[in-house]
Every structure is written in C-alpha cells, then in structure tokens.
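With one protein chain held back, the other chains of the complex are shown just where they sit.
The first chain written gets the first letter, and so on, giving A, B and C; residue counts start at 1 in each chain.
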Amino acid sequence: MTYRNTKILIVCMLLLGALVLAQDTDIRLPGNNQGYEPEQPIAFSHRLHAGELNIDCQFCHYGAESSRHAGIPSASVCMNCHKTVTAKFDTVLIERELAEVEGRDPRRIISPELRKLYDAVGLDENLQPTAEGGTPIEWVRVHNLPDFVYFDHRVHVARDLACETCHGPVGSMERMRQFADLSMGWCVQCHRDTPAIPGGPAEDHASTDCAACHY
Amino acid sequence: MKERTPNELLLPFEDSSGSRRSFLKLVGFGIGSASLAGCSRGPLQSAIPTLEASREFVPGRAYWIASTCGGCDAGCGVLAKCRDGRPIKLEGIPGHPVSGGGLCPAGQGSVLSLYDSQRFDGPQRGAGGAGSSVSWSDADRELRSAFDALKQSGGRVRLLTGTVNSPSTRAAIARFLAGFADARHISYDGLSSSAMLAAHERTHGERLLPRHHFERARTIASFDADFLSTWISPVEFTAGYTQLRELDMNALRMSKHFQLEARTSLTGCRADERVRLAPWEIGAALSGLCDHLEGRAGIERRCRGAADTAPYRELIARIADELWATRGESLVVAGANDVEIQVLVNYANELLQSYGTTLDTVHASQQRLGDDREVAELAQELAEDSVDLLIVNGVNPAYDFGALLPLERAGMLISCAGAPDETSALAAWVVPEPHFLEAWNDAEPYRGVHALSQPTVPLLRSGRTLRETLSRWAGDERADQDLLRAHWRAELYPRSPAHAGPSGFDAFFDQALHEGFVLLEGDSSTPGAFAMDAVRPYSSAQAPVAGALGLVLYPKAGMLDGRHGHNPWLHELPDPVSKIAWDNYACLSPTTAERLELSEGQLVSVVTTAEGASVELPVHVQRGQHDGVVAVALGYGRTGTDRFTNLGPEWLQGRPTVEAGGVIGANAALLTGPLDAGRRCDARQATVIATGSSVELASTQDHHSLTVPQHLAIEGHEVRDMVISTTFDDLEAHPDDVVHEHAVPHAGELWKEDHKGGTTWGMAIDLSRCTGCSGCVIGCQAENNVPVVGRDEVLRHREMSWLRIDRYYQGGDDELRTLHQPMMCQQCDHAPCESVCPVLATLHSDEGLNQQVYNRCVGTRYCANTCPYKVRRFNWFDYPREDKLQNHSLNPDVTVRTRGVMEKCSFCIQRIQEAKAEASREGRKLRDGDITPACQQSCPAKAIVFGNLEDPESAVARLAASQRSYSVLEELNVQPSVRYLAHVYNGPRTKGSHGH
Amino acid sequence: MKRLAYIGVFEHEADLLQAIRESRELGLEIVDAHSPYPIHGIDELMGIRRSRLTIVCFCGCLTGLIIGLWFQYWSSATDWPLNIGGKPFDSLPAFIPVGFEMTVLLGGLSTALFLFIRSKLWPGKKSRAIGGVTDERFALVIARKDANLAMAEVPELLHRHGAVDVRQELGQ
Partner (left out) sequence: MATKGQVGSATPVPLIEGDKSCGQVTRDVCGPLERGPTKLWWWAFLCAASVLALGAWAVWYQIATGIGTWGLNRTVGWGFDITNFVFWVGIGHAGTLISAVLLLFRQKWRTSINRSAEAMTIFAVICAGLYPVIHMGRPWLAYWVFPYPNFRGPLWVNWRSALLWDVFAIGTYFTISLVFWYVGLIPDLATIRDRAKGLRKKIFGFFSLGWDGSARTWSRYEMACILLASLATPLVVSVHSVVSTDFATSLVPGWHTTVLPPYFVIGAVFSGFAMVLMLMLIARKVMSFEEYITKVHIGAMCKIIVFTGSIVGLAYGTELFTAWYSGSEYEQFAFANRVRGPMGWAYAIMVLCNVVAPQLLWSRKIRSSLGAVFAITVLVNIGMWFERFVIIAGSLQRDYLPSAWSTYTPTLVEFGALIGGFGLFFTLFLLFCRFMPMISMCEIKTVISGDGYGGDHSGGDSEERSVA
C-alpha cells in the first residue's frame, strides 16, 4: 500500500506545482485581459502627461463628458501643444546653449517619437505641411469591451467618478495598461456598492438592471 | 439639438472599395481587427482617431441634421439622425408645416436606399449597367458639344421629370432649356393627380392642386381616395384626420368619415361607414351627391335627377345631409384620375363651402404637378422620331409606360437615375443623381412653405443633382450649394421678414437650414371664382362587359409607384391591409374568387380587354372588395429586384426570395392603357384567367378575424376581444361600459411583491387614432437593426419585426370593419416569459421593463412559446449582412443579434438610456417626453404615447386612466405595461355596446 | 499479521450453509463466504451485522435537501435578488423540484459510494475471487479463532460437508 500512497503523493505534488506555476504565468480565463499593455505606434507616456504634467484626462479624452466613448484624441489635439513642444525640454535647452555658444540660431530638435506624430499629421522637418498630407495614427485599443456591452463614460463622469477608479494609476503608467479585469462581476460589484441618485428607480445602489449595459 | 452645418463633415469619401481607411478617418473612431500572432488576448483592436478634432461631432454621440424627405414628393420634414458621420435613421421634424412630425414607411425606409451598393458611381456612357464609366469633365465636354450641335440645328429637346417643386431646380431647368429653340419641360407623376389639376383649371381657371385640410373636416366623403396611406400627402393627412379623432374625455371630438371604394384600402378600414362602390359608379354617385347638395343650397340644378339613379341612394342622401350639416367643415375627395369626376368633386366642395376652409387654393399644393396630357404629347413626338434629346430625371418612364412611350426613338436619351432602372438601361448616357441625403435641395410642397435639404454624409457615390448638372451644361460652373444659396438669396430672402432686419442672408439661410424649412408669404396662387359652367353630371361611366372585371391599379404604402422597388425593408413590410409581403397580387373579392373558382395563391393572367396587355399574378382573396373589380398593386416587377436572390438565409430547404434573374412581383403599370386618357388607374377592364399553377403568398397573418373558426367555436366565445371597439354615441352615453363589459374580476395576487416602484415605463396606444399605416414598423426596423429575412422565411412565419400591426376583419364584405392593432412586447410586470428562462436571459428591470439579454440567451425559445402575445422573435439563422455598405445603416447603439438568440421590442431601451444619460449629464431629473421610442416618433397620428405609468402627471398615465383604456388579455393577469384605448367609430348607439 | 486459513469450495448452496453452521458451532472464525448470488439467511448464520448503509443514505438525502434548498434561496434571494416575472425573490414553491432532485442525487451517490468504500471495491482492484464463485461454486474461508482448536480438523469438516476442493492459504 505504501507504493500506492507514494503515487498519490506524487500526483498531488504535481497538481500543486502546476497550480503554483499557473499563478506565476498569469493564466486567466479567456476574455479576461487584465494587465493588457500593448505596444503603441507612438510611445506616448501617460506618466509624463497625466502624471508629471498633471494634464486633466478630459483635456484629451474630451468625449468622456458628452459621449459614450471617451475617445482617443485626434492628432490635432496633440498638436495644440506639440506645435511648440517638439522634444524634451533638456535636449532643447542643450541645443539652445550650444547655439548660443556657437553663435547661431538654435536648431529645431524633434524627438523621434514626436517625429511619428508629425509624419501622421503630414508635417516636414520644419513643421510645414507636406504635399502628401497625413495618415491617421493607428493606436492599439487597450480597453476592449464585448460588442454587447454598452458602457457610457458620460454617466460615470457626471457622477464625478474618478477615472482612476476603473483605469487605475494612469499617471504612473508609462504605457497604458488595462488595470481592472473589466468583467461583468467587477462592474456589478461597483454598481451594488455605489449609492444611487436620490429619486432614481433603485434607491439603494446604482442600477444593476441588465439593460443598464446590455441592449 | 439640431446640428445644421455639416460642411466640416464633407471630408473626402473615396469609393467604397478602397475606402476602409478613409471611412475610418471619417467616422473618427473605428475599430479594426487584425490578427496578432501568439497572443492569448484575442484579436488586436486598433482605434484610429481623426487627424482633425471636430467641434461638431464627438465619436459615439448622435447629431441631427434637418432635411426634407425624398421618399415621395409630399415634402415631409425629416431629421436625419447621424452617428459617426453617417445617417442611420430618419425622424419627422416635430411641428413641421407639412408632416407635423410623423413619417410614413417609405420615408422611414429611404435611409436604406442611401446605402444601396448598386447605385451609379459617376456618369456612364452607353446603356445602363453595361455602360462604361466616364469622368464628369469628359461627360460634360462630350454632352455640351452634343447640345451645341442641337442648339445650332434647332433640334427638339425634352426634359421629362417627376414633380419638380424645387424652385432653384426649376430656375436651373428654365435657364438650361432657354438655350434651345424647341425645348420643353414635361412632368408626370407615377401616381398621377393630373385630373385634379385639370379639373381646377376648368372650375377655377388655374391648374392647381388645393391643399386638403383634413384637420378641419368634420365630415369627410371619400370616393376611392386612400388619403391615409398613399394619396398625395398621407402623413400630413393622417396627422390632420386624427386631430378630429380626439377622444380624450375632456374634449370629445370626432369627425364622420364615409368611404365609398372599390378595393379595400387602408383609409376604408378607418371609415365610420364604408360601402363598396365600383369605379364606374363613382361618377353617378357623385352626381347624385351634387344633386342633393344643389337642392339644399337652393341653386340652379345642374345634376337634377342624378340622385334617383345614383347607387346607394339612401346612403348618398344621408351623406349629403351630414356634409351639408357641417358645411364649411366638410370635405369631398375622390381618388380617380378622371377630370369629369374631379370637376364634380370640386362642385360638391364648392356647394359645401369647402374652398377657403378645408380646401386651400391660395397656398396650393405642389406635391403633384405632373400633367398626363404632356406625356401623351411626348409619346406622339417620340413616335414621330422628332425628339432629338430626351433627358429623364426623377421618374422611370420605361417602367411606367413601357412601349407606350417609345423612349428608344429619342435621338439621345440621357437618364439621371441614381441607380440602374428600366429607363437608364435604355439611355445613351447616365448622369446619376445623388441620394437626397447626400445632396443639397429645396422644395416648395405648398406655396409659401419652403423646405431645405442638406447633405448628411459626403457623397457615397459620385452624383450630381439635376440643378447642378443643368447649370453646368448651361455654362454655370458654380457648386450645387452655391446655386441653391444664390437662388435663395435672390428669390426668397427678399420676401422674408428677416430681409428688413440686420442679420443678413447668412443668418436667414442658416436659420432655414436649422429648422429645415421657412414659411414665406407672397407666393400664392390666385384662382378665379368657381366656374359653374364647367359642371355637368357624369355621363361616361362604363360598366365592364360581361365576363370582364373592372381593373383597379393601386399603390402600396411601401412601394408607391415602384420607386422603392430596391428597398428590402419596404418589400418585407407586410401590406397594412392584406398583410402580404414581398409580392403584388390580383385581389378578388371572396364572392368573385368563388365564382371564378380561384383561391388564394393561384396564378392568373390579368388581361386588359382593350389591348390584351397582361400580367401574371397570384390571386389574393381580399375581403371587402367590390365583386366587380380586380385590384393589382403598382410598383412591382422592377428590374434589379433579382438582387434579392441571396437575401435570406441559404439552407437545405431554403428557397430564394426571387429566382436568379427574376423580378419581385409583376409590373401592373403596363395595364394603365393609352396615354391620351391620362393615367387612369381605375378605368380599365380586364379578364382574369387561371393559369393552372399556384404559389404561396408570404402573409404574416394566417387568421384574419377575431372570430374563431366556426367548427371550433364554443358557444358564447365565438369572438375574441383583443380589440375593443365601440361607437361614439355609446362612448358619450356610457363611457364606463366600453371596456368594463370585457373586464375580468381580479382575484388578487398569490404573493406579495418584493419589488420597488418609482418608474414603470409604459405605453398607451390609441386605436382610434392608429390607422395601421405601418410607419412605426419600419421606424422600429431602422432603429433596432431588425434584419430582413426574405420571402421564404416570411412564408415560414419567421418575420423578425418587433412591432407588427395585427389586422382583423369583422363582418361581411358589405359592412366590413377592419381593426388594426399595433402589437409589440407588452413589457408585462408578471411576465410569463421571465419565469421560464433557465439562464436568466430575460428578466425584469427596476423600471418595469422586460429585458432581453441577447448575450445571455441560449435560445430555448421557451419564452416565445409561453408569451401570450407572440411578440418574441428568434434568430433562426445568421441573417446575411454581407453588403458592407448597407451595414452602415445599422444603429451602433443596438446590438446586432447573432444566430440562436431571442429578441423582442425593448421599448427602445437605447433611447431610454440615452435620455437618462443626458439628464444625468445635465444634472436634472428625467421629464415626461424626454424619451420617445422610434414607433412613437414615427407615428403621424400620434397614436402612441410612451412614459412613466407611475407618474400621474405623465401623458401616458393620463391616457392609461382613460375610460377607453384596457390591456389585451387582461384576464391572464400578466399585467402588461401597454395600454390600448378602445377603437371608436363615429356611429349611433348600438344596443348595449357590443363593440366588436 | 498473517495467519493460516482454509478455503472450501462447494457445489451447492445447502452444503455451504451446513458447513457454516457447524464451523460456527465449533467456534471457528469464518473469514468469509463467497457465492455467485446473494444467499438469504447467510448473514444471520455468519453473524454479519446489519449494514449502516441506511443511515448513510438518510444523511446523504438530508444533506442534498438542505444544500439544494439553501443554495436556491441564497442565490436568488440573498446573493443577487432579481425580479423574475414579478415573483418574490424567495419563491419557495418553485425551489421544491430542484430540492427534491438534490435529495435523491446526494442520497443515491452517497449510498453507492459508501457501498464501494465499505466493501473495498474500487476500479482496477485486483480480484481475489476464488475460482468459480462468480459462476456456480460456493466458497467458505475459515480461519482460526482460538489457538487451542486444532486447525487440522478444518479440512476434514469441509470435506464432510461436500467441499469439492479444500485449499490452505495464508490470509490476513
């Protein structure tokens, strides 16, 4: 019998090992993309813009207030600032000092990532429009909901819900990452816990009706 | 809410084949799928924002553009609901001077025609589809040189159009034709009112079509005029007509409507009294009516004695009495395109003092301006080979007239058709027009009512309006928008009160664009006094010869004269009376069908006695039709309908909607007969000959009455009371009895409910107002992405429409009563469907909605089985959505359902959520009227009201509290949230009040 | 501890029963009897106690019933109350069918499982069946209870009662 017990022990150990391994390799149910952090065509840094510079989320994602979609900003929105900001400040500073030393006009320094932006909007080295015009930037969507889920940013913004509640510490993310698992249970849990607008149909919590999201 | 300056939206829209990127550029926020190898996270989705941010639109947010419907020439105002750069739905402009806010099925459906992938893309040389594409500049150059040659030679130029009530286009036509020595503009209407115009020329000295004010008509006598469905301006007439069917308890008002007609029309179904009158009897009946009226008016008797020989003598006398009693608020109309009959109608109206009250000749209608005589003349000229250039725009004469109008004998035929049609197939050149939602336009449906159309989307297919094309050819190189603005600046702006103000033309024009229309005085007709001499009793009636039947050709609400023949929504729309989709058919009365030993679906040849022209059609046994006529719908048999071959699902026993290379239905326009008599749709005779074979007609309803089959009837329960009806006098005398006698005592609940209240969305449907026009059906289809399933699936009773209109006949053919009842999910509070779903795919919301969660549904169909209203629809297949262009008409706010899931009316939950989101954004509570479901929005009759049943102040709660209010199958205690208001006929008291 | 045992194989049920009776009288320990079909009365004869299967079955049933009803109540009235056709969240009458099925399911499964465990039956277990006992033979296994008793008498006893074969074996 001891032989059999050993066998059982080995099998149990193997199973346990597999479980531990599964934890490490971050295996999750299909459809759960928590932690998704795709590479983007331009290495845009949310840490820099939202964190360091503290730009309001809705400055760029202005759709969040008035529409279902927060929207990925148009290149022209980037150009509001990047018409003048073409590279990191210190590199510009160095060039300026260098130019002063050499007694010439400072050259325009364009960072390689912003070059991609200028290519997209169709600007040449001197930020003058090119003949070919631009091509829109093909960003990679990070937060994907299934087609049958209708999430509305507008309502959540109107209720003063912080963007970080769902999107996580964006200000510390160099590259955008999916913070929450975006599962139905995750949505529903928050809806259950959030007090409702007084006078609304459900007095004690935000709507947990199916039709709040599915129609 | 209404955004009116879409100039920024006119981004380049390349041809659709290579346009994915440009389309995404346009929509601003597209999602593409590309495979990403070795990634467990599913396909990579890209998000492509526009290069330029637009102040105008935010991705995902709808905006509305005011325009004018191009579905027919009535000129109803529409708001095009656009999402991400494309129109997805048309809605009526509330308070529009023509339509008043509703829309008909054809209007609702016309948004789909925009996304017709078979439309012409730029000019074509050579016949129709077989032609070769030419650039606009090449085409203009070649055609101009041809025109120059004609100008030199003094050749004969004819421009054949439908009704052109666009002043700027008319100006462009005039400018273009002025360059030629012998040039004429000829217009005709597929559904002609030429005789009405001609009759007014005789009686009032001016060729005009008066505006009909049904909202002022307390007594209406209609002779075969289907004014609630297809006649001239049905949306407007429905809105007006139902205003006098206001039966709220505080304001009981009801017009009296007599209908004397040969076929069973939708209007006849609404009538308080309806009799069957053959087309050849109309003249005599009208003469009789005039005889009576003359007598009462005490003037010289021009129709003396006609009353004695008129059919339905007593009824005619009674109609005359009732009309006379409300004179000044009476209206006589006739549908016949026969000048003599229309003169008598004018005479009757004159005697009844209708002119100036119910008939407006000052702000005359320009909705139908066609002149049949001109077409006859053109035919003559063509036959003589004397037309050197024929330009056809807006009509399809090859389809409408066939060989009677030898188009091929024109020296050069230019067609302006936007999509291939019978005429463009014969044309040497096709210079396509854009869809009305892509183009600038203006219209003047009534004198003084100027409506504007503006592009809602950049040109999906390269096309040019007639105005721009003719201006180009006349040497004016301005863009279409500039032409229009110039015309408005020169012609309309000076007449506006704004002209005197400081704001200038741009503000005036922008305001007009914003509203969609502008009302201007100073442009009115000036008819003369009534010319009594023109009146003479009708004499030329001809009863059919022995063995023949009178032939009545009529339009269907969806197809009209065939202009919507390529629109699948409208093909699948069941005819509001016959409930048959996808076909036209020869309607015979039950008696006649029996006499001819014909039954439903048997194929017959309908052969005109005079010419021997024939069409082959299946028989439909139509109750309430005159025994002496055969009625056939126009608008079918269009070429190009073979596109529907692959429409429905393909499977083992599936049958195509139409055989490859075939057409849907048969073209009955070819039976109208010689052109010189005008486009007489009811004056022909035909014999009906069985061919021996038969087909099945795709009817959405199998049992046509509330009476159960006789051999199964239980005594005392022969008739079911789904539709409660009563008479006006009964209602007045005992308002409480109307519904009460159908009430079932409520035994109380078995359990105490746990659920919260506060909001219960509900709907009230006034059956007295509902005409069954079916605008809501197509409105719902457009709003909710309801798929088209094809003829075979309809035959298998698998139509998908969430909202259907049940039609029940009651009574014999002589005194036929027809009841219509819109039927959709009743959102029951004790929904039987909910308790049977094993996986919680359908359950109740806190706001009293019966929710259907598509993504949870596994498709047991148990809910549909147990639904007593049978309003649930199952996705039997993945319905083909292979036409990528057409898919752009889908509403992005509603899930496109997959195979194997149940779906049903959601009370337009997406609109409820949108309204709630907007209210929350604005930091306010929802107000009554914030939410308008698509069906309510579309309803010209305002028969549907939606709102919170628990708010006693809401419109719906007030209607639900009406004494006429009941719910269908109340005895089941499923507690539906849809309340129906009993149908009321304007009639005398009955014993008790047995409505049905 | 291994000990000596004798196995007697019989052709008739009655012989077996007689052999058992006498062995018991002699105070021999009957390890087990084997037969191709259940022999009625043999348990009393051998002094086998009444099985506790009934109790196990009852407990299984009760567990099933409680789990079934409680889970239905918990999931539809506590965890996520949902309005289904206006019915109360705690729709007890509607929970009865599933409650009943769970009762039977757990009762049945626990009975079978207990039978297997108690009788040491498991898939793939090596059979120690004595030749023919699954066909037409009957077998009796006798061990020594009392060291004083001479085991040598056992084969003779078995033969006397008609055993066709007597073997000696080391059993547990």
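Following the convention adopted for this analysis, a residue touches a chain if its C-beta (ideal position, glycine included) is under 8 Å from a C-beta of that chain, and two chains touch if they have at least 3 such contacts.
Just so you know, these numbers come straight off a predicted model, no measurement behind them.
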Touching the missing chain are A, B, C
For the chain left out of this view, which of B:S133, B:S386, B:T645 or B:Q701 touches it?
B:Q701
Could you tell which one of B:R83, B:R807 or B:R979 touches the chain left off the display?
B:R807
Missing-chain contact, candidates B:A490, B:V839 or B:A961, resolves to B:V839
Considering the whole complex rather than only what is displayed, give the residues of chain C touching the chain that is not shown.
13, 32-44, 46, 48-51, 53-54, 57, 61, 71-72, 75-76, 79-80, 84-85, 87, 91, 94-95, 97-98, 100-102, 104-105, 107-109, 111-112, 114-116, 118-136, 139
Note that chain B touches the absent chain at residues 649, 651-653, 701-706, 708-709, 711-714, 716-717, 720, 722, 793, 796-799, 804, 806-808, 821, 823, 832, 834-840, 843, 856-862, 864-866, 868-870, 872-878, 898-902, 968-969, 972, 974
Where chain A meets the left-out chain, the residues are 29, 32, 181, 183-186, 188-189
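Here is the rule we go by: only the chains that are shown with their structure count from here on.
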A-B or B-C - the one linked by more C-beta pairs in contact:
A-B
Taking each chain's mean CA coordinate, chain A and chain C are separated, in whole Å, by 64
Taking each chain's mean CA coordinate, chain B and chain C are separated, in whole Å, by 80
With chain centres defined as C-alpha means, what is the inter-centre distance between chain A and chain B in Å?
48
Tell me, which residues of chain B touch at least two other chains?
843, 845-846
Enumerate the residues of chain A that touch no fewer than two other chains.
none
Within the complex, which stretch of chain C touches chain B?
81-89, 91, 94
Note which residues of chain B are touching chain A in the complex, please.
21, 24-25, 28-29, 31-32, 40-42, 44-54, 58-61, 756, 758-759, 843, 845-847, 849, 851, 853-856, 893-896, 906, 909-910, 912-913, 916-918, 920-921, 923, 925
Applying the document's contact rule, which stretches of chain B touch chain C when the two form their complex?
751-755, 828-835, 840, 843-846, 975
